[in-house]
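Got a structure here, written out as structure tokens. Questions coming.
For this depiction, one protein chain was excluded, whereas all remaining protein chains were kept in their positions.
Now for subunit A:
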Amino acid sequence: MDSQIAEPDAAARIASIPIEEIDVARPSLFQNDTIGLFFDRLRAEEPVHYCRESYVGPYWSITKFDDIMSVDTNHKVFSSEAKLGGIAIQDMHSVEGALELEMFIAMDPPKHDQQRKAVTPAVAPSNLQLLEPIIRKRAGEILDELPIGEDFDWVDKVAIELTTMTLATLFDFPWEERRKLTRWSDVATAAPETGIVESYEARREELIGCAMYFKTLWDERINEEPKNDLISMMAHSPATRDMPFLEFLGNLMLLIVGGNDTTRNSISGGVLALNQSPDEYAKLDADPSLISKMVPEIIRWQTPLTHMRRTALEDWEIGGKQIKKGDKVVMWYLSGNRDESAIERADQFIIDRKNPRHHLSFGYGIHRCMGNRLAELQLRIIWEEIHKRFSRVEVTGEPERLFSNLVRGITRLPVRLRAR
């Protein structure tokens, strides 16, 4: 299992639940990290599983690697459209007074395709390479500030800080105000229940503030010579420069939201995984050139987004089960990434796998993560810089996990550093 299970007899208890009563949507299962035991059962006993009743209503769970792939690549039958409920197990709500940002991750072709095509060049690997030296330098500065031999929270001091720094660098965002980016990212995906915003009214106001801020940056960049940051690229590229402003904002927010929690939790998840597999940590220590293979393995192991959801546009059969038009279908990447029939020794973290990128964490098909190489680039730089400075990032206490069935998050990770 990924980590110590809080409740020692959880395995026996979970094994005795009648299969039809299993409901993997409950956020508490992710927070106490017993979710893997539920998925093990579903993969073994009922890989395409229907949950009749849950707090998000009825839904199908797809739990095996190949079945997930078949849904993800079948965008003609399985829709991402926001109006049908969108891409998460909990329906995207159209709430009165809420400002809805349109993002192509929750659109079907042809609109999805047009927008994605326009934005893709901004995160093309050839462009990103230009940003590598500055990301590396800034990562080094953050790491150099850390205390040696003293307990501190890795999430707060390192994971959030590094992620915010890279986002600010990608957008060439005013440096002193960079925490605004993290805040807007949280706000854009927040509902009042989460405590991040007080009301939809408050959320709307903050997002309007965000829109105005980016409008200023956009106007500034469009009047300057083209530069390598994503805003300048979008302001000057023929495909994006005439985009209506709200569309631009939606796409921009998607880049920020897409790369925020996911990267942050991969940074923390990697530290945790290495500590749980000391042999792998020793391998890394002996041969840091393994970092480029370790990074995709960290992303598989962490699976920063546990699932993506689709809505069936017509009746369809998967694994002998009849899915009906209109049904909610959840592709559990976290489960598929532990599927022994697709990945050898899937329950182990192994930093020198032969095909480390053969995992589901980025999805597949037309919605496959647009930032996948960018995410890998950031993590590679960060691990190279960590390796230069510290012989060990030692986990000294229990990790705390996020109460969420979508973002697989680590909210606290006590660590102590040993200098090299």
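Here is the rule we use: a residue touches a chain if its C-beta (ideal position, glycine included) is under 8 Å from a C-beta of that chain, and two chains touch if they have at least 3 such contacts; residues count from 1.
Convention: contacts and distances are computed from a predicted model.
Q: Given the choices "Xanthine dehydrogenase large subunit", "2Fe-2S ferredoxin", "Glutamyl-tRNA(Gln) amidotransferase subunit A" or "Zinc/manganese transport system ATP-binding protein", state the protein name listed in UniProt for the chain not shown.
A: When "Xanthine dehydrogenase large subunit", "2Fe-2S ferredoxin", "Glutamyl-tRNA(Gln) amidotransferase subunit A" or "Zinc/manganese transport system ATP-binding protein" are compared with UniProt, the left-out chain turns out to be "2Fe-2S ferredoxin".
Q: Which is it among A:241, A:293, A:321 or A:358 that touches the chain not included here?
A: A:358
Q: From the list A:72, A:229 or A:385, pick the residue that touches the absent chain.
A: From the options A:72, A:229 or A:385, the contact with the absent chain belongs to A:72.
Q: With respect to the chain omitted from the figure, which of A:57, A:121 or A:192 is a touching residue?
A: The single option touching the absent chain is A:121.
Q: Of the residues in subunit A, which ones touch the absent chain?
A: Touching the missing chain: residues 69, 72-73, 75, 109, 113, 116-117, 120-121, 124-126, 355, 357-358, 364-366, 368, 370, 372-373.
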